[in-house]
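For this view, one protein chain was removed and the others were kept in their places.
And then subunit A:
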Amino acid sequence: MTATATRTSAATAAALRAARRHRAVRAFAATTGLTAAVAALFVLTMMVGSFRLTAQEVVTSVLHLADVPSVDFVVRGLRLPTALSALTVGLALGASGTVFQQLLRNPLASPDFVGITSGASLAAVSGIVLFQVGGLAVCLLALGGAVTAALVMYLLAWRDGVSGYRFILIGIGVAVFFEGLTGYMLIKAELFEARQAMHWLTGSVGQASDQELKLLGGALVVLLPLAVILSRKLRVLELGDDTARALGSRVELTRAALLATAVLLVALAVAVAGPIVFVALVAGPIANRLLGPATGGIVAAALVGALLLLSADLVAVHLLPTALPTGVVTGAVGAPYLLWLLATTNRKGAGG
C-alpha cells in the first residue's frame, strides 16, 4: 500500500492513542458538566416559588443537616417530591430514548412514536374512565400497558428475528391504534373522569406519589447500570446484524435484553409522570452532540433527559403566569427542536 510508506507504525499508534484520549476527555468533560448542571437545576427548582429559599437552606434540609420546620415543610414536603420525580423520570426517559434510537438505528424511533407510550396511555385512561381508579393503580396500569404494547410489537415484528425497520413501522401502527382507542374512551367518559384522564395524558412530574417515586428510583438503580453495561454490545449491533454476528454478538438475545431494559425504563417513567413527550426523542441526539457523533453515551443521554425535564418543570411551574403540566412545556420546546434536527441533518445529506 502506498499510504503505509509515509507513516511508521509508531506514528499510527500515537495517532490512535491521541484519538482515543481526545474522545475520553470529551466524554468526561461533557458528563461532568451535565452532572453539575443537573445538580444545580435540581437545587434551583426547590429554591424558587412563592416561598423563596437559599441554596444552602435547600441543601441542608434535603440532606437532613438542619431542622427548620417551615423550610423542611416546603422543601421535603412540597418541592422535593416534584424535583425527584423530574430528576428520575428525566433520567429514565433520556436513557430509554437513546437505547431505542440506537437499537432500531433510527433517530425517530423514540418510545413516544413507536406505541409504548400510547399503550401506557390507553391502559391508564381505561382505568380512569371505566373503573374510576386513581393514584398507584393508574401508575401500575400504565406500566402494564406499556410493557404489553412492547410485547405485542415485538411479537408482531418477529420474523426470524426482529428487524429495526419492521419494529418501527409496526410500532407506529400500534401507536395509532391505541390512540384511537384512547380517544374513544375519552368520548365515552363522564366529564369528571375525562378531565382527570386528560390531565394524566398531558404528563406532569408534579403528580407522583411517594410509592411511585420509590418504585422508579429503585428501578433506575438497577436498570441504568444494566443499560450502560449492555451499551457496549450496542456498539457492534449498530454496524448491522450481519457484522454484529460476525463479531460474535448474539444479536437476538442482545436486542431482546436491550429492548426489555429500555421498555421498562420508559414504562416506569410514563407510569409515574404520564406521557411526557419529546424528552426521550431529543435527549440522545443532544448527548451525541456533546460527546461527539456515534458515541451513544447512555449516561450522558440520561443526564440530558433529567436536565430537560427539570428545566421544563421550572418553566411550567414558575416562569409562566399560570402553572402548566410539564408535558405542555416539553411539547412546545421539543416540536421546534425536532423540526430543526430534521432540517439540519437532511441538509448535511445524512438523511436524518
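In this section, a residue touches a chain if its C-beta (ideal position, glycine included) is under 8 Å from a C-beta of that chain, and two chains touch if they have at least 3 such contacts; residues count from 1.
Everything that follows uses one rule, which is that contacts and distances are computed from a predicted model.
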Per UniProt record, name of the chain withheld from view ["Aminomethyltransferase", "Cytochrome c", "ABC transporter" or "Biopolymer transport protein ExbD"] | "ABC transporter"
Out of A:130, A:176, A:246 or A:319, which touches the unshown chain?
-> A:246
Which one touches the absent chain: A:229, A:256, A:319 or A:335?
-> A:229
It is residues of subunit A that touch the chain not shown, namely 1-4, 6-7, 9, 11-13, 15-17, 19-20, 23, 102, 105, 160, 229, 232, 235-236, 238-240, 242-243, 245-250, 288, 292-296, 345, 350
